[in-house]
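Let me begin by handing over the structure; questions about it come next.
The other protein chains are all here in position, but one chain of the complex has been omitted.
What follows is chain A.
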Amino acid sequence: MIAQETLTPEEMAEIDHEIALVPMRRAAAIEALKIVQHHRGWISDDSLQAIAGYLEISPEELDSVATFYNLVFRRPVGRNIILLCDSISCYVMGYEKIYGQIRDRLGISFGQTTPDGRFTLLPNACLGTCDHAPALMINNELFRDLTEENLDEILDRYH
């Protein structure tokens, strides 16, 4: 199959920088996926083929890497990504209530995106801030000590 998309010069330059640090092109696979996802939001089949071609590996092999990692998105995601910690300390401290409130407020469950593309909601393993559970991340920001009161205000910051 021929790739319908090609990498942009900017993406290629960033991937080249990573390739220069490793002994073989294919070793830059994860970095390349991160770079393209950073520019395009997610990894489409076409993007995957373009990256695989550039790294001189098969798309199937690259897909086996892409689908292995939790934070490589093989489906489109919303403008903002909510990663709600569902691990043990957050469980004890009541993340299920926070989840219920997000579901009620945004109408989405884990793995879903709001129809307007504003939010995608994903479960996330322990965020490593257990003394301030429950916790979530939106995009690159960490929010801790969540309560039913402060959650709405946090969600309102994202459009």
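What we mean here is this: a contact is a pair of C-beta atoms (placed from the backbone, for glycine too) under 8 Å apart; a residue touches a chain by one contact, two chains touch by 3 or more; residues count from 1.
Definition applied: contacts and distances are computed from a predicted model.
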**Item:** Candidate names "NADH-quinone oxidoreductase subunit F", "SigE family RNA polymerase sigma factor", "Putative protease" or "Pyruvate dehydrogenase E1 component subunit alpha"; UniProt protein name, chain not shown
**Value:** "NADH-quinone oxidoreductase subunit F"
**Request:** Kindly state which of the options A:S47, A:S89 or A:T120 is in contact with the chain not pictured.
**Result:** A:S89
**Message:** Residue by residue, what part of chain A touches the chain that was omitted?
**Reply:** 21-23, 26-31, 33-34, 64-65, 68-72, 83, 86-89, 91-93, 124-133, 137, 140-142
